[in-house]
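Every protein chain except one is present and positioned as in the full complex.
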């Protein structure tokens, strides 16, 4: 029987767990230590630490305290790991807790984080997804069902002191370039809601004041939100501190490339089963700066897609220079407009793109001045046929299908 | 026996063919007309019209006249097609000519077009690829072989007068923002090397002076360089002029997502077998602005990948705000550094990323301030094992394997 | 939280569970009733009811009492189900118990059941497989690891009285054609070890004397041992009695096509999560005699295979007429001989073919007199390269790797 190294009590607040932390800092003490070759289980809260409920309103999304996120389980030390090594992590299994087989997806309001299309969808929305084994449906998004490619949205090792300093310096530089922006350009350290695991006293206060926020992905991996990091995949993480300090959280039942609604995945609490190994001096041997990984042999075989193109001319007709963000935004908007023909509201379509196993490809990036990005929408996830026909679209989602509270307007 | 509507004589210059053109303009006369439901074959020159030879130097890449490109076969009229329709195009087959079973890939010099990593690889390079049925190898890139996902890099319908005007206006606006830049931000119309098909006299001169260049992808599709548009796929193109006017060219034997070396694909001359149909009023019915498409059931099953991450912090350590281009550039650079451990030069690794069926995913695009992009490198295309091992990489490409002329330095 | 309708106590003998049975009979009482649309969890013993231990000997395989098998959980009634309906069963999830993450594979001795190659491997052997999340390794079969396509080997509805009678009649007819054969041609009812669930008294005794053994697959499905019936798949079962009476068991972590060692799969105890629905009158509407099913979208992407052919000429050189069994036997033997070049014993190779996700195809069945069958062996499951090379095979398994007890001789 595999050891569960970190246990979570969902009935208690996240901050009452000392095996959880919500900032990156080299001095956070290990909560467990393992040997290379070991496999073990880690339990995780959802990324918000339980701020979001299984109901039909979006108030909790609107009012979520984003300074708290993400609650991560760890850090776990690996004996013998030293800076410069690669920590090999096999994701052996991952799932929700049997007693909480649902997750949530949110569109964050512009005032509270926003999202990739926040100019088009500035208000908070929430969909609840019920898990039926490996598949899921939402009462807020009728007509769609898919198999989850469950994965940790956030995983990585503790930064070194030097790396932390560099993160803080470069991100503060960006903030300083437009300090009043809403949403902000980046999030600086914020001690008030920092939870530093087993640190306490002055040490904790000091570290909290400089601990890096967990939102962005960085050199160590972190919040990469890579939808394919599912059970069966293997990741090679850079090690920056003695024993590595592996932390994990932000479990997703499913997500589309880009996680475009910000809380774009189907977020859940749950467990991860992992095995660790080391490649000594691996960063140098393989010239590794960011993590590299290998996908799982086990994947959903969604093979039939409808593919939407976008180019780097924005909604107002303005020409941008090889800008993939603008191009992908157009591809997303094109897909949303397309789906509205079947009866979905724009916000619903937006949420489908965030949650379903949608692929976002950088298709052409050298043909000046237009980048071309493509959004691959699997057609098999819909209960009805969404492919173009000479007879035109048959609207399948009726206005009455839209739940009032969260999807009004 | 399927009709070949457009025949090419490879021994003659492109401009001596009146069934070829190299600018987009609504008035270019149709060179053939077909009925909905018809299938037919179209022959195409390579995109440069034969400027590049099967040899070991890169001079022809360095000196290529890019004002001439791309030479497209067409336009073909479809009876009954009207503005607002969708033209359904099935790519039924595609291949090189039996008498010319090779293609080329080029890194363009910074002074002549550049590429995605032109700051790192500013000089011209060329690799020649020999086709062996559906697979290819290059004497300039030892140790790698793959199956081609052959596709047209450039395909679409003629723009309307209004659309052409909008293209010219918005692209000139961008050029005007930094008119001295090298490479330029965009390419304005250029009459000197325009080839307007069957137009002639003053009409041709006038149209040449305003015909849109073929380099960027635009609303009509055009130079999308989508590596997955292979035989078996179906595209839905917006129609802007009476009878549509479908043109095609820039055939690729294979390409990676992004076509990052600019002439990133393996370029070839060859033929396309297509079938056309119409969805009347389809642009309105399905809210279509850019083409949409469905991939082929026939695809290479490269399933084992090594995946490289990049975030939007650039090579100098500067923080960018959710910039996918920067993130994908880092992922590419990370992959190149990785491959150098096996003996490749940087330019060779860059060329592999341009030509092989590499995927580029927009993985995370909302976690401020870092976008996360991933580059998926299929491991099965290498003759040797490139996966990370505890024993470190085993260099497999020897310096002696590098051909002198094109890959020196 | 999904209801667990049937709970198992692994510390108690199978026969002390009244929600388990080991014979097919129309009168076995339902142990639970559900509505169409419900999903629920069912726990299952391993097929032998715990006769086999996690150790290095094969004595328990040699001495297993096969008159007891298979212990099935159920039957479960579905409200409204009537004879002639199709019961739609979605396999939503499936796994081992967290406290027992191992399984076993056995080669049965010729005297006790035998197997597909019992003439070549007449003695009992056993391998123990440790589960690491979705992957497994065995200390008895070094050098091989794969991802499990977990599935129920045995599932189906209770037969009607008429169907039961037909089963008993036709199978007894076969037995009568060679009653002394070892192993026997079929297994007749056998009351002594019958466990009839909640039946008791004379009813149970009578039913036990005529209850069909669970070994063969039959019209209702039953012991089909289809390796692809994994989570995410959907089965349409014929209904023969009121409320259907769905029973399930014989869970496998993985199996090759054919389950050739008899106890060919990796056998385990565990749980199944299912959802049921009805197609009223479906047997007539769709002309269904045997179950039909749809595979999962979630499958291991083993794409690289080495494929062995066999024809219907047997080991002694004797010609058979279009006999697929002989042809598949040759394909299996060819694969075994091939694997021995890498250091495996024949019995080990035989066990790999039974447990790994090997495909067995009926390739040609009309070219008199030779049937052609193919065995598809995924090459990615081996720690070393098994593909043919000009330099010949590199033996990777050393004699010292073979555990003594179970694999001697």
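Here the chain labels run A, B and C in written order, and each chain numbers its own residues starting at 1.
Quick note on the criterion: a contact is a pair of C-beta atoms (placed from the backbone, for glycine too) under 8 Å apart; a residue touches a chain by one contact, two chains touch by 3 or more.
What you are looking at is a predicted structure, and each value in this text was computed from that prediction instead of being measured.
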* To do: Can you work out which residue in C:95, C:197, C:264 or C:343 touches the chain that's missing from view?
  => C:264
* Determine which one of C:63, C:119, C:162 or C:337 touches the chain that has been left out. => C:337
* Options C:115, C:197, C:300 or C:343, residue touching the unrepresented chain -> C:115
* Which residue among C:240, C:308, C:350 or C:382 touches the omitted chain? -> C:308
* **Touch list for subunit B against the chain that is not drawn** => 1-2, 39, 90-93, 98-101, 132-135, 147, 231-232, 273, 275, 296-302, 380
* Structure fact -> Per the touch rule stated above, subunit C touches the missing chain via residues 86, 88, 115-116, 166, 170-171, 173-174, 183-187, 215-219, 221, 223-228, 236, 257-262, 264, 277-282, 285-295, 297, 303-311, 313, 317-325, 328, 330-331, 334, 337-338, 340-341, 359-374, 376, 387-390, 392-393
* **Footprint left on subunit A by the chain that the document does not show** => 301, 303-304, 380
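As a working rule, only the chains that are shown with their structure count from here on.
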* To do: Take each protein chain as a node, join two nodes whenever their chains touch, and name the resulting shape: line, ring, star, complete or other.
  => complete
* Measure off the straight-line distance from the CA centroid of subunit B to the CA centroid of subunit C, and report it in whole Å. => 51
* Distance-wise, how many Å sit between the C-alpha centres of subunit A and subunit C, to the nearest whole number? -> 39
* Approximately how many whole Å separate the CA-defined centres of subunit A and subunit B? -> 32
* Asked: In subunit B, what residues contact two or more other chains?
  -> 303-304
